[in-house]
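The structure that follows is given in the form of structure tokens.
Every protein chain but one is kept in place in this view of the complex.
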Amino acid sequence: MLSQIPLSYFLIVSTLMFFIGVYGFLTRKNLITILMSVELILNSVNINFVAFNRYLYPEQLQGHFFALFVIAVAAAEAAVAIAIIISVYRKFMNIDVERVDTMKH
Amino acid sequence: MSIHEIMFFLFAGMIILFSILTVTSRRILRAATYLLFVLISTSGIYFMLNYQFLAAVQLTLYAGGIVVIIIFSILLTSHINHRFEKIELKKSIFTIIAVAAGAILSISTILSYNFNTKVLVTENPDMQLIGTSLLSYGKNGYVLPFEVISILLLAAMFGSIVIAKKEKSK
Amino acid sequence: MDFLTLFVVVPVLTIIAIVFTKNMKQTRLVAAVGMGIQLLLAVALVFMYLAERKAGNTSEMLFSHSYVWFESLNIKYNIGVDGISVAMILLTGIVVFTGVFASWTVEYLSREFFISLIFLSTGVFGFFISLDLFTMFLFYEVAVIPMYLLIGIWGTGPKEYSAMKLTLMLMGASALLLVGILGIYFNSNAGGGELTFSILEISKVHIPMAAQRMFFPMTFIGFGVLGALFPFHTWSPDGHASAPTAVSMLHAGVLMKLGGYGAFRVAIFLLPDAAKEMSWFFLILTGTSVVYGAFGAIFQKDLKYINAYSSVSHCGLVLFAILMMNRAALNGAVLQMLSHGLMTALFFALIGMIYGRTHTRMINKLGGLMKVMPILAVSYVIAGLANLGLPGLSGFVAEMTIFFGSFQYTDVFHRVLTISVAASIVITAVYILRVVGKILYGPIVNKEFLKLDDAHWYERLSTGLLIVGIAGIGIAPLWLSDMINESLSPIMHQLLNVIVK
Amino acid sequence: MIDFSFTILIPLLPLLLFFVLGLTSGKMKPVLSGYIGTLGMFATAAMSYFVAFQYFFNRPAGAEAFEKIVPFNTVWLNLTDKLHIDLGVLLDPISVMMLVVITTVSLMVHLYSMGYMKGETGYSRFYAFLSLFSFSMLGLVLAPNIFQMYICWELVGVSSYLLISFYYEKPAAVSAGKKAFIVTRFADLGFLIGILILSYISGTFDFVSMTDPQGALITQGTPLTFMGLSALTWALALIFVGGAGKSAMFPLHIWLPDAMEGPTPVSALIHAATMVVAGVYLVARLFPLYYFGAPDVLTIVAYTGGFTSLFAAIIACVQTDIKRVLAFSTMSQIGYMMLALGVSGYGENHGLGFTASMFHLFTHAMFKALLFLGAGAIIHAVHTNNMNEMGGLRKYLPITHITFLIACLTISGIPPFSGFFSKDEILAAAFENNKILFFVEWAVAGITAFYMFRLYFNVFWGKNTNYKHTPHESPLTMTLPLMILAFASMVSELIPFSKLVTSDGLVLHIQTEWIIVIPSVLVGATGIVLAWLFYKKESAIPDKLVTTFATTYKWSFNKFYMDELYLFITKKIIFKRISQPIAWFDRNVVDASMNGIAWVTNKMSDSIKGLQSGQLQKYGYVFISGVIILAFTFVYVWFK
Partner (left out) sequence: MRLESFLLMRHEILLTVALLIILIAELSTENKKKISNLSVILFLGVTVIGFLPVPEGLLFGEMYRTSHLIVLMKNILNIGTLILFFQSAEWIKQTEYKNKVSEFYMLILSTLIGMNFMISSGHFIMFYIGLELATIPIAALAAYDRLKNISAEAGIKLILSSALSTGIMLYGISMLYGTVGSLYFSDMAGANLNTPLQTLAFIFFFAGMGFKISLVPFHLWTADVYEGAPINVSSYLSVISKGAAVFTLTIILYTVFYSIMPMWKNLLYVVAILTMTVGNLFALRQQNLKRFLAFSSVAQAGFILLGIIDGSGLGMASVVYFVLIYIFTNLGAFGVVSAISVASGKEHIDDYNGLYKTNPKLSLLLMLALFSLAGIPPVAGFFGKFFLFTAAAHSGYFWLVFIAVINATISLYYYLLVVKAMFINKNENPIAYFKSAFTTKVGLLLCVFGIFAIGLLSPVYEFIRMFSNIL
């Protein structure tokens, strides 16, 4: 049964995933891989919403729908981000995040 | 160990494993592939929690859509065989410290909280329910966000166009 | 329109008129006319005030009006004057008017110069007529900020540095002040009424002691910085040294008085208990100011620095007297503000005129000016004598009133302080005579000086008016002193209550 | 008794003159301002004489003591609830006597200056200042309260300053004026503090009520003490400091010799006859208070006077500048007056010292003004102050010579000139009270005669020096005052001082004490004879003496290095050790700490600039760390 798996397991998994995503965001050099890390973060959040919805408040579908909208927004965000990444690529001739630092201090 | 448990640990393990691989793999296309696996495993979790619709959306939109455009963009901007340089040790250690601290803090706080788990209703929500909720304008109806997100998508489209648009003849 | 508001309206109208002037001659004419009207208004106010008092009007503030401004916060445009503000307004009127003439020959961006100058004076006038802490604070800041431009654009020497230092230190002080004002405001309902910024209403409330202890130092130091309180006085020498003539005049003559007036009207009047309790500490500070400033002045080589330190000393005396908190000392403090205002303005005006001719303010490069420009030199001597407290000139009246007031305390602490402060008059004599001896007397050190001319008509007008003011107070102080004395009753009432408690 | 309220005009007329002359200075013909000033002074003098006559000799029948009359009084400034400063006029014997002295000498000086100052630049300025001085001095003596006295005290100080620095292009004159002002101002600080204390304990400034022997202040005293002495003692001692400063008592005397840099008529008026005796006048004015309230202070007064008179007399013996000799002589004579007050008692015949002091003040004013004006005439003729460059002038300047001789005899205490009588009374008073002081003064009388005749012989006798221009006698405007003053010196003993000016207003009976008279005349004569021996002709004795007493001579010649001491205190201590460090401290500590705040801010800004590295991931790192730290803080701290 599902009840044999405590809710906290899901939360631990999602939290780990979240922080792995954060780790990726902070260490990956390639802008696209950073974007991928962001997707990890969003996914982990979605797991939270879904798990909470299922375990705690199954009468309504708030978490479920939130996850749904997060996915949609993530798609839009990814689209724009990729457009910008490509634009960066065109100007800097690479997409290494450490080299995109002409403005500082 | 029930089938649920096996499934859970399988998916959870895959998620963690492939997440780590996603953020550490030195080949970008592989990273994208690992991300795909993560997303698929996540949808597995959704299936397990009996939210088939969401799982399907996850598969199609996320795994199918987003990953595909990511891969496209990779192809546009990177050499497939390109291997990343290793991350500086210092950077990675500092990041790991911060991230681990965050994770420990979060998990310990979560575990300290007493969720009063209700009796699980495990059946898949009715497709019809999802549909009506999405178009309902009462309490627990989501027609407004549904509409607004269309504007968001429209705006995202303009945004992408603006960035990509070339000047007219000079 | 009530009478007092004219003091804000006239400068604003003058500014607007100046905007439409075409050249320097028109500009200065408009400025002179506007400020002349302002001076006449001030004189008229004095007479109206005295007439009203004579007619038996005994209310605390005369000509007062109150217009609701920000209703929900109980902020009012609340104006009114008592003898003290009337005196300060008259002082401001004189100094600003003479300031315009002292800057008669400003050619570089003259429109902007006069606009800034008059804008500054708007703030000062507004400050003196305000009876509401909010508007008071507002006008205070209005008066401070044009200083930056005036010094920065038309100044000399390290003007940017000085202007910045001056502005920042004064603004930093207003940080304390603002907190103090807000603190008073949020404790003004201690008597059960509603929160208010109105000075008169707050004065009837007994603000809790804990709050007084916290906010008295804030308001006092906040205003004190403008009054050159040691050790926050260092903006003053640099600022004065770099400022153009009229600005030095206004700043030392009037703006520094805002500090004294504010410390009196806000810090002491509204927070009397804490004032009593903490006065010892600030008395030491201000006493130090007086002696320290005087000693500091001895060693200076730049005329303006000498005067700036002298101002530190004299303004320190104002704050010192305010902290003594008895009728005579407070009276003396106000007199000293007037006296110092006039004589410092005169000093700076003269320094400006001398500088304009000789292009130096260094005392070792000047000498024998008495021969070349007797009118200026004589005026300088008069200013100097007023500064060192010669009877018959204003400084004496003020200083004596302060000393006698301060000496009313029977304990050794206050007496020793009073005597050490009184000793500063000797030091003052030393530096004044040193300067007079070096720059005015003696042989002419530079042949070029022989070509220089004496005061022009506009310079004579401005110095003459100031000298008349100085001598006027010095010779016939009674009406002024009585006018002030009468207005001290409310605050004495406050302070007496403290002793009873 | 007539209405005296017109007396207010006596000081006001010179004030008016001051404004008129001051404002028209440079526009009016100089000669005209001389005439106006002199005429004005004449009017003032006439009024004074009239007042004196009316006051002293037109008394209501049967009046015993001279009354203190306050014909005019008005509030000038309210200080505290009790204290208010009044301006007014107080007529009593000493103030009326002073009126006469001041106006007489002032008139003489005005007249004299018309010749002496002729052609000087700033002629009208000179008269303006003289008027200012006359106003202040008259206001001082007429003051009905101590505060008005203080006001005028300061004003005479500044007039003195202005007149000493009259030749403002001469650095020596400028620094002399400065010195005079600052030294006296320092003393005035004592005066001021004294007034503060006195007014606090008495609750009034008023002389009449303060000095009333039956008044509360004297009969009850004050319970306040400080450092073992009563507050009244402190107050009076401090007030005496003020008086000592003005009257050039040791050690506050150093300004007076330098003050001779001023024009000679000024020296005559201010630094010989009138202003310098203000200190004496002050003590005399408060005499009952001193006598009953603080006898200790009176002793100090006596010793200060005695010492100063000896000290100054010794110095005067070796000075070569004729004006300086006279200046030290003035100090010495004022010392006499102070001493007389110090040894005086109060009431009946005990008040001999008081009367003697006032009498000497009067006679001294006449003969010292005469001496100075005579010196002025000499200087006018030979264009030098140095008596070594003079000699044999009796042929060229007959009138000056005669009058000068009269003055010298007067000061030397040779009968029948007035100096003899006044000095004699002083010696008598000292003899009664204090034998040591008597002997000192007796010796000083001899020294006085010596140095005066040293001067006289050096200038008018001795060998003929070759003058560039033949010296010639001064014009009438100058010699007339000389003659008048000489006459006054000769006959002023005829004024019955013991009847008019006494400590309690009652008549004083004087007997001639031959035991004092004869030695004093003898010692004076000895001094003259010695001077005659030494200086009438070229003589080797003085040089021998100089070599014998080389050290004493040197110290004496250098005025016992008092100037150097002051210079050390002012330059080395105040300027270098106090003022300079304060100026340094202000710039480098106080100001620097304010600038330091700015510097620290800038440094901080600089040191955290690495935060804004431009690296997206570092931004993210900060973001995450920030969230985690905040979360940690609030989760763990907030819930503990």
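Should a chain be cited, it is by its letter among A, B, C and D, assigned in written order, with residues numbered from 1 in that chain.
The definition used in the following text is that contacts are C-beta pairs under 8 Å (C-beta built on N, C-alpha and C of every residue); 3 or more make two chains touch, one makes a residue touch a chain.
Computed from a predicted structure; not experimentally measured.
When the full complex is examined, the chain removed from view is found to touch A, B, C, D. Within the whole complex, the absent chain has one touching residue among B:Ala56, B:Ala100, B:Leu129 or B:Ile161, and that is B:Ile161.
Of D:Tyr35, D:Trp532, D:Phe585 or D:Tyr619, it is D:Tyr619 that touches the chain left out of the display.
Considering the complete assembly, subunit B touches the hidden chain via residues 105-106, 109-110, 112-113, 115, 136-145, 148-149, 151-152, 154-156, 158-163, 165-168, 170.
Those residues of subunit A that touch the chain absent from the view are 11, 18, 21-22, 25, 31, 34-35, 38, 41-42, 44-45, 48-49, 52, 56-57, 60, 62-63, 65-66, 69-70, 73, 76-77, 80-81, 83-85, 87-88, 90-92, 100-105.
Mapped onto subunit C, contacts with the missing chain fall at residues 69-73, 75, 134, 137-139, 141-142, 145, 148-149, 152-153, 159-160, 164, 167-168, 171-172, 174-176, 178-179, 182-183, 185-186, 214, 218.
The rule is short, and it goes like this: only the chains that are shown with their structure count from here on.
Each step here moves to a touching chain, and the least such steps from subunit B to subunit C number 2.
Chain centres here are Cα averages; for subunit C and subunit D they lie 36 Å apart. Distance between chain centres (mean CA atoms), subunit A to subunit D: 96 Å.
Residue positions 91, 95, 98-99, 102 of subunit B are each in touch with at least two other chains. Residue positions 617, 621, 624 of subunit D are each in touch with at least two other chains.
Of all the residues in subunit C, the ones that touch subunit D in their complex are 165, 168-169, 230-235, 237-238, 292, 295-296, 298-300, 309, 326-328, 368, 370-371, 374, 385, 388-392, 396-397, 400-401, 403-405, 407-408, 418-419, 422-423, 425-426, 429-430, 433-434, 437, 440-443, 477-478, 481-482, 485. Listing the residues of subunit A that touch subunit D in their complex gives 22, 25-27, 34, 97-98, 100-105.
For subunit D in complex with subunit B, the touching residues are 617, 621, 624-625, 627-628, 631-632, 635.
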